[in-house]
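The complex appears here minus one protein chain, its other protein chains still in place.
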Amino acid sequence: MDFSFTEEQTLLRNTVQSLLADKYDFDTRRKVVKTAEGWRPEMWAQFAELGLLAAPFSEELGGLGGGAIENMIIMEEFGRHLVVEPYLETVVIAGGFLREGGSKEQQEALIPGIIGGETVWAFAYAEPQGRYNLADLTTTAKKDGSGYTINGYKAVVLGAPWAQKLIVTARTSGAQRDRDGISVFIVDKSAAGVSTRDYPTVDGRRASEITFENVKVGADALIGTEGKGLPLIEKITDEAIAALSAEATGCMKELNTATVEYCKTRKQFGVPIGKFQVLQHRMVDMFMAYEQSVSMTYMVNLKLGEGDAERTKAAAGAKVQIGKAGRFVGQQAVQLHGGMGMTDELNVGHYFKRLTMIDTQFGNVDYQLKRYSEAA
Amino acid sequence: MDFSFTEEQTLLRNTVQSLLADKYDFDTRRKVVKTAEGWRPEMWAQFAELGLLAAPFSEELGGLGGGAIENMIIMEEFGRHLVVEPYLETVVIAGGFLREGGSKEQQEALIPGIIGGETVWAFAYAEPQGRYNLADLTTTAKKDGSGYTINGYKAVVLGAPWAQKLIVTARTSGAQRDRDGISVFIVDKSAAGVSTRDYPTVDGRRASEITFENVKVGADALIGTEGKGLPLIEKITDEAIAALSAEATGCMKELNTATVEYCKTRKQFGVPIGKFQVLQHRMVDMFMAYEQSVSMTYMVNLKLGEGDAERTKAAAGAKVQIGKAGRFVGQQAVQLHGGMGMTDELNVGHYFKRLTMIDTQFGNVDYQLKRYSEAA
Amino acid sequence: MDMSFSPEELAFRDEVREFIANNYPQELKGGRRTRGEMSKEDILKWHRILYKKGWVVPHWPVEYGGTGWTITQRYIWNEENARAETSPLLPFGLSMVGPVIYTFGNEEQKKRFLPGILSADDWWCQGYSEPGSGSDLASLRTRAVREGDHYIVNGGKTWTTLAQFADWMFCLVRTDPNAKAQEGISFLLIDMKTPGITVRPIITMDGSHEVNEVFLEDVKVPVENLIGEENKGWTYAKFLLGNERSGIAGVARSKKAIERLKKIADAELVDGEPLMKTDEFARKVAELEIDLSALEVTELRTLAAESKGRGPGPEASILKIKGTEIQQRITELTMEAVGNYAFVQAPRMEVTGNEFLPGPDYAPGVSQDYFNMRKTSIYGGSNEIQHNIIAKMVLGL
Partner (left out) sequence: MDMSFSPEELAFRDEVREFIANNYPQELKGGRRTRGEMSKEDILKWHRILYKKGWVVPHWPVEYGGTGWTITQRYIWNEENARAETSPLLPFGLSMVGPVIYTFGNEEQKKRFLPGILSADDWWCQGYSEPGSGSDLASLRTRAVREGDHYIVNGGKTWTTLAQFADWMFCLVRTDPNAKAQEGISFLLIDMKTPGITVRPIITMDGSHEVNEVFLEDVKVPVENLIGEENKGWTYAKFLLGNERSGIAGVARSKKAIERLKKIADAELVDGEPLMKTDEFARKVAELEIDLSALEVTELRTLAAESKGRGPGPEASILKIKGTEIQQRITELTMEAVGNYAFVQAPRMEVTGNEFLPGPDYAPGVSQDYFNMRKTSIYGGSNEIQHNIIAKMVLGL
């Protein structure tokens, strides 16, 4: 049992920290997310240059030989700076699908583009009627010669406006919510029949609604085995949850620090408000919520390699913890900052909004609680 | 719309208050519940003498012409003194069954015994497998000539050790959890085939497990229509819930008063602990929980005469409110009293225990929440 | 004890209901736009209709324009407005400065200001909070110095709701800098067109422009705009805050919002079944409804006590605390209900009508409503301050 980071991991954290301290201050971010683009491709290029996009890939795939812990470190620091660039979608999720389910050919063809920063990916899985159920799919992929024809609609595809490629889940057989019959495809966003409508999200990102109308893909677009995609999808979304948990702890850390700092300096009735016992205890509860979230984040990241049941419990458990803690810490950080906490000018509201959306991503507390209690 | 009490109601409250102040101080009660009997028949006789047992009956039934509000007033004051005598079981429940479902003959034969204090009743409805579902019955009553033969087992029949008569729910037809086929009977505890085992409860009362083995009752034992008993049972248990809510507000009132008083006098670190803001806000939350409970208690008692759906919502809602508030107020009263709150010597723990058991009685928060959300 | 309405009250309800149905502007129907999204004229439309009818200030004394309704009639009026989702009237004139003027103002002031409040020809805003003052209102630092028959006001106010539209501001200023915190404060009425006043928008995290900073630089205010006595402003300020809290429970509007939440949860699916039918969501909504039922009776009890001359008193703080908790929780569950579409950012200002808003009609903006409602536990005396008030005034701690 060991909870320490290797030297390389500490180095990685330092690299990310100094880059973000230098290039990702709050005001810069605020301006960037209001531009038409909404992100900085040049920042993405810097991530690539510094090797961040290579961190979790094995050396034989051209990566730096890291794994979940490296994702965790990067995502925690990204959370602290509210980074909007699609590391989660591209490296953790698309990278994860290719690493865990891709053929050697797919890996060799596509991972270099991720590592090099040339290709940005998005994950088109959710559908309006499906809510958080990964298997509730009406999008279909029909066998068509050696390839497939995809038809369907995907909702709230985060980062899609910036992406060139999509991971798309579709039903190749079975009924709407069957566990069997689900397959995973790689689709070029520029392919004929793919149409997108983009819009901003409340946490300063971008998303698209995507329609697939007779989109033809080749046999090489299929990741893994036809009809057996769900276990792979579950594994990768759990990896995404592990990364999101780290991002959430980064947000909470900043909120807690900011709140304690604010309460030490802000005076009311002649004393710093941090002297009021009720606020002190509130901040202690925020601190404990954060610490418990860090613990669950460690746990899920250390258990991603375990069997399905254990991994599910760790991921669902972590998502519940950060969902509840994120809500509490976010709400109270706003409350303790008073009116200032409500403004767009201060970073507090932005962390709060991001934490709120993290709870929604891949299923909120209720959904994950049910998933936890149903896991064997 | 009017939230004031009539002069008679105020008089009734004063009567109860002065009786209990005089005869029902905490130390006396503590001694009484430890005796072999566990209650005071002479107190019951006084209740009768003062007309309390007649309060909610109409004048033509020999009562004082009151109703739910009178029950509410009496039960609230009983809650403040942790009265163990079975007013709920005898007057509210058995009285309620006779009033609402009894024939003229039954009313004339039996209500005088209640009003006069001669007959004590208990309500044998719960079964081990049934939990809080009033319809989940394995006790059967089979038609036998003009009467019935009852077989079955009833769990945790509160007040039964003191009772002469029982209201018993049994299935005359239908399957185990059917809404139809349930009937309500009057059974003498001394009837052949009725056997009881008595035991103390954690809130200072007594209960019995009761076995019915080929217990024969006449046709006149049936209250209401054979097989159609459930709506009546639901109505009367809602009346019981309304009365329990009042008892709970009485308990909370005492706990809040005691806690505020204690925190004003008890010193730690050189100041009264009531000066610590965290404890102040805790007591404010206790106060608000109490006020909201009073509101729901008024509401349910004013809505007992409405249609089934509205009555159900009011009763389930009140039970949820007092369940949650009772838990919070009870736990925090103990917490704020520190070690003293844990002792058998102080009244605080006894109110806490009673509030805890009130939540269990007739279905806890979870059960009533479900019932509320399922009510039309 | 009785919770039902008399035949007269039922008739009144029908009258009110019919009036609203026939007179509420068609184009405003549908409810729940935030003021940040509405034009000045839209905000005032309903006010002007009620003014014509004579129903704009049911809570004022009859002599100043009140309707003379009983507490129960006012309760019915509020219920019916919530039921029809009419857009709430602005409180700044009607509930805040108006009662201060008719209670503490002189005849001149009443004549000068009350008509404009009633007709909505004057738009008022509230100059209470200052940067740095927060819940500690009495720490304000905006100075007013008497020079001849004017005060010269310097300083700044913040969180000034809808000041961008305001004609007048009622303002707390410090007239005696040497007095203790709550003394030496005066209550001034300031014409927003006076030179030296600058209004700067504050955008809140949901993207709305509801609040502003107001800078005051050598602003000349005639002495006849002083309410009551110089240095006694705190008394009037407290009176106003007491009035402000009494309506804040928002029970009737919360009922309507829960109805809407339930409709959304009926439309949203979980594994093909309505979300509203899932055990967990149904329970959360039930808890909310029960909390609101209790609060409704608590408010009625407070009103009943008030109509007998007791209160409103510090018990009104319960209404603020529970009322805002419930409002916040409703927006939270509504956001939860829409699932992934909670991500959608709806425009709050400068709506062009051409924005792409994905998902069902009810979804866009629900997260922003949730973010926006966090303010309710902060403003009007934070919920922590309300706890302090109850602890001190009710529990005697």
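Each chain gets a letter, A, B and C, in the order it is written, and its residues are counted from 1.
Please note the rule applied: a residue touches a chain if its C-beta (ideal position, glycine included) is under 8 Å from a C-beta of that chain, and two chains touch if they have at least 3 such contacts.
Computed from a predicted structure; not experimentally measured.
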Residue among A:T119, A:S295 or A:T343 touching the omitted chain: A:S295
Omitted-chain contact residue, chosen from A:R171, A:K303 or A:H337: A:K303
Absent chain, residues of subunit A that touch it: 1-5, 69, 260, 263-264, 274-275, 277, 280-281, 283-285, 287-288, 291-296, 298-299, 301-303, 314, 317, 320-321, 369-370, 372-374
Where the missing chain touches subunit B, by residue: 126, 128-129, 131-133, 136, 155-156, 158, 176-177, 197-203, 205, 207, 209, 266-270, 276, 278-279, 331, 334-335, 338-339, 341-345, 349-350, 352-353, 356-357, 360, 364, 366, 369-370
Residue ranges of subunit C at the interface with the undisplayed chain: 278-280, 283
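Basically, only the chains that are shown with their structure count from here on.
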Inter-centroid spacing, subunit C versus subunit B (mean Cα positions, whole Å): 43
Whole-Å separation of chain centres (CA-atom averages), subunit A against subunit B: 53
Subunit A and subunit C, separation of their C-alpha mean positions in angstrom: 39
Per-residue multi-chain contacts in subunit A, two or more chains: 276, 278
Multi-partner residues of subunit C (each touching 2 or more other chains): 384, 387
